[in-house]
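Missing here is one protein chain; the remaining ones are kept as they sit in the complex.
Think of it as A and B in the order they're written, each chain with its own count starting at 1.
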Amino acid sequence: MNPGDWLAHWWPGLLLGPALLGGALAFVWPRLGFALGQGVALLNALAAVLLVWRVAVGGPLAHAAGGWPAPLGIGLRLDGLAVLMVLAAALVAWAGALNARSYFRAHGQAPEGFWPLWLFLMAALNGLFISADLFNLYVMLELTGLAAVGLVVLGGGTDSLAAALRYLLVGLGGSLCYLLGVGLMYGAYGTVDLPLLASQASGPALGAALALMTAGLFFKAGIFPFHFWLPPAHGGAPAPVSAMLSALVVEAAFYLLMRLWLELAPLSLAELALPVSGVLGSAAVVWGAVNALRAERLKLMIAYSTVSQLGYLFLALPLMPLAGAAIWSGAALLVLSHALAKGALFLGAGTVLNVVGHDRIRGLNGLAQRLPLTVAVFVLAAVSLIGLPPSGGFLAKWLLLNGAIAQGQWWAVAVLLVGSVLAGAYMFRVLGRCFTYGHTGGREPGVALAAQWPAFGLAAAAVALGLAGSWVGALALAGSPFEGDALLGVAP
Amino acid sequence: MTLENWLPALILLSSLLPGLLIFFLAEERHKTRTILNLGGALIKVALVLVMVGGVFAGRSYESRLTLLPGMDLVLNADALSVLLVTLSAGLWLVTTVYAIGYLEDSPHRSRFFGFFSLCVTSAMGVAMAGNMLTFLMFFELLTLSTYPLVVHRGTPEARRAGRIYLAYTLIGGAALLLGVVWLRVLVGPLDFTETGLLADHAGLDPNALRFIFILLVGGMAVKAALVPLHGWLPQAMVAPAPVSALLHAVAVVKAGAFGIVRVVYDVYGVEFSAELGLLAPLAAVAAVTIVYGSVRALYQDSLKKRLAFSTVSQVSYIVLGTAILGPVASVGGMVHLVHQGLMKITLFFCAGNLAETLGIHRVQEMNGVGRRMPYTMAAFTIGALGMIGVPPLAGFVSKWYLAAGGLDAGQGWVVFVLMASSLLNAGYFLPILYRAWFLPASVPWPRERAMPGRFETHWMLLWPPVITAVLVVLAGVLAAAPFSPLEWAQLIARREYGL
Partner (left out) sequence: MTLSLLYASAGVLLFCLGLFALAVRPHLLHKILALNVAGAGAFLVYLGLAYRGGGAAADPAPQAMVLTGIVVAVSTTALALALALRLGRATGRMELPDGSADR
């Protein structure tokens, strides 16, 4: 058996096994938590890289769990988009794990429960990305939510507790909507397998089911005006957790929406319903950015930036059915570069919090002298979030603009540009402080480089993504509804 | 994998790599940093010379990297890019020497020189960009890498200037991005061609093209400081003198003007732009900017601010030359690209010397400074006279060709604009020269610093302006010699007009 075949059979185990097993072991033996966390996070990152290579070379993979094919069994699949999500999650999780040790050292050690929950979250996200079965996706959504809520609580204090509980309640409400939608889907079409549904489903029941599922996912993704739970939860959690939540957990919900609307919904339905997503996305872009500009604490600012950046994705959704390949790749690039940049920002904010003792933006004068590497992280992440070249965020924005202009959707163009300028405003509000002379000493002694390098790696990757755009864009299309389409067309 | 494919990329790397390394250098590693800085600058000059020779001999150089299918990062060397590349490479070398001397003992040098190198890398990228995408990328990178230089002083004033700078350039960048993507949607890959890439596309909606032109030129006009988008430039003079010198002579302002040249000649094509009726408004804006900048300069007491308004005025000569149809005016505009850089960098170096050595920041304080710092003020005088357009200095050549071009194109008003501007130039430069040379010194100087060595100031501060002043003279006197900026500008004009 050659290695390629081995991978083709065992890839789900590779993605789920170590994280689940490690999580369980870390729960039983908390003392092993740190070692397990580091080891599994590294292993998971290696597995993700291996699978990216496999999908890029050999095309999408599919697997029927337990040998039961759909409609009875649970289908798993790893196409281009899924493997990119897996990669983003693995990289952020790895960087977070590396950073977590020095982050928590300021408070003694990682709180009990951190490592098991961290590993469960990794497993749940992987499971979510590879599921091709609507009900299994429900279970994975719940697992993700549960692990995420548990991690938010670890922020300690009443605020984190309240934020976590609100997050849990909103998330559960959203999941139930989704669950009911899945029920309708099964009742009407007798299956919950995505590929099967894609070939069969049509009619009013599909619309009703999709509407319910979408409503649920809107809550989970924290899109405006359902974002109220997001800033306190992401801003109040421990920094590595915020990184994971802001970078991936909310985007996972968007990932599902992308699948649902582009693989299941017929064009007529999409054209009818998706403008809602466009409107909400536009509002989110502006609302999030304005609140980020007004935020007084760094972490809250970053959390509001997530609200704004998510808006871009929802804004892109209605453009997708027509401008297919460009927007699909653009959204994939945006998800990926946002995940990397946002993860880096939160990890950097954690370092600031530990070294400076607070994260009030007004008090960050002279940070560039104290923590040059962390400020470099902020700069690189800002480049990608604003969408300045040569970052991944730039290419993504280019593709979205291209799609919007080609379709004559000028409102989307306007929102994209306004959003970029606002992102520049809120990011440089922080950076301007960092470059002011407020601190007379030199570099802060005793800040572990281990705390800063992972964040730097993520931020640099977000920028470098711009140079690998061709490859990422092509990979994102593998196995998608737009496979084989030209990425950048010329308007007729 | 030949030299032809690698040379443009190598020219970029020769400042990019030292820049990245410098970021990670400890503050005390003075010697290593100097070696990296000067080594990079010298290698760059050598590589550029190889390229100039090659382009003159008719070879073409191109480095290409595919970002997305149909979206390539292209660096190449046509005659126009060689003009700016040579200027930037040469002036970077001089400015590096100057900056090392200027920032001696000041804090955060690693950060400064890191961004300084990135800034030059972006300026090089702007110069060698072979299509709009590449141009846009380096144009934005330039915004980003100059921001830390503008706020380098770290004072509230500097931060305010940085904020204003960003507000202007980010919004301008957004307009430019929209224009580029829109045009990309309409006509496909936007590779520059010498007669204009739109020449190959018939039947496009002229109104859309006009609007795109406004977006593109508007986005660049922010950096070129065309009125009314010039507000950031006088604020940005709070930056350290070497930064102002670079900003005004080769990097930011020049990138904007160069971009306008590219759009008019190599994207739209000069004849097609005229056909769409776009050149006349552009010429009008340039003319207004020329006069307005000069008038404002008259009233500035701060020396650097006066120079900044003078830049607002002078850069628009380039735009004016571009906006007048006809090869003669084009020659005037393009040769001014080089001449303005040489003259303005001389003036800013001198202003920096006065500030560093004697603490002089305002024109009022300059009485008798000519006797205290004769070399510096001699260089300043050459730069100022060049700006006024006194023959046989560089500025005279530019103005001569612009005026002749205006007459050639039947637009006599250009001559009046140039005359008014020259009078105003004289109005704000001659009083400075008079004070410096003919009024008694008002000792003690505001804040005199003892400089080591036997010169009037540190040698690393003295030689750069002297060298650039000599170049100003040479560019004027030897204008007809081979390889002079004028000769090269004529070569470009011949190619752009397909003569």
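Keep this in mind: a residue touches a chain if its C-beta (ideal position, glycine included) is under 8 Å from a C-beta of that chain, and two chains touch if they have at least 3 such contacts.
Treat the numbers as computed from the prediction; the structure is a model and nothing was measured.
Q: List the displayed chains that the omitted chain touches in the full complex.
A: A
Q: If I consider the whole complex, including the chain that's not displayed, which of A:46, A:169 or A:414 touches that chain?
A: Residue touching the absent chain, from the options given: A:169.
Q: Pick out which of A:96, A:155 or A:231 touches the chain that's been left out of the picture.
A: Among A:96, A:155 or A:231, only A:231 touches the chain that is not shown.
Q: Which candidate, A:55, A:184 or A:461, sits in contact with the chain we can't see?
A: Result: among the candidates, A:184 touches the missing chain.
Q: Identify the residue among A:32, A:65 or A:161 that touches the chain left out of the display.
A: With A:32, A:65 or A:161 as choices, the missing chain is touched by A:161.
Q: In the full complex, which residues of subunit A touch the absent chain?
A: Here the touching residues of subunit A are 72, 135, 138-139, 142, 145-146, 149-150, 153, 158, 161-166, 168-169, 172-173, 176-177, 179-180, 182-184, 186-187, 228-229, 231-232, 235, 294-297, 300.
Rule of thumb we're sticking to: only the chains that are shown with their structure count from here on.
Q: Please tell me the distance, in whole Å, between the geometric centres of subunit A and subunit B computed from their C-alpha atoms.
A: 42
Q: Which stretch or stretches of subunit A touch subunit B in the complex?
A: Those in contact with subunit B are residues 329, 366, 368-369, 372, 376, 383, 386, 388-390, 394-395, 397-399, 401-402, 405-406, 413, 417, 420-421, 424-425, 428, 432, 435-437, 442, 466-467, 469-470, 473-474, 486-488, 490-491.
Q: Across the complex, what residues on subunit B touch subunit A?
A: 23, 27, 65-71, 73, 107-108, 111, 136-138, 140-141, 143-144, 147-148, 151-156, 159, 162-163, 166-167, 170-171, 173-175, 177-178, 181-182, 184-188
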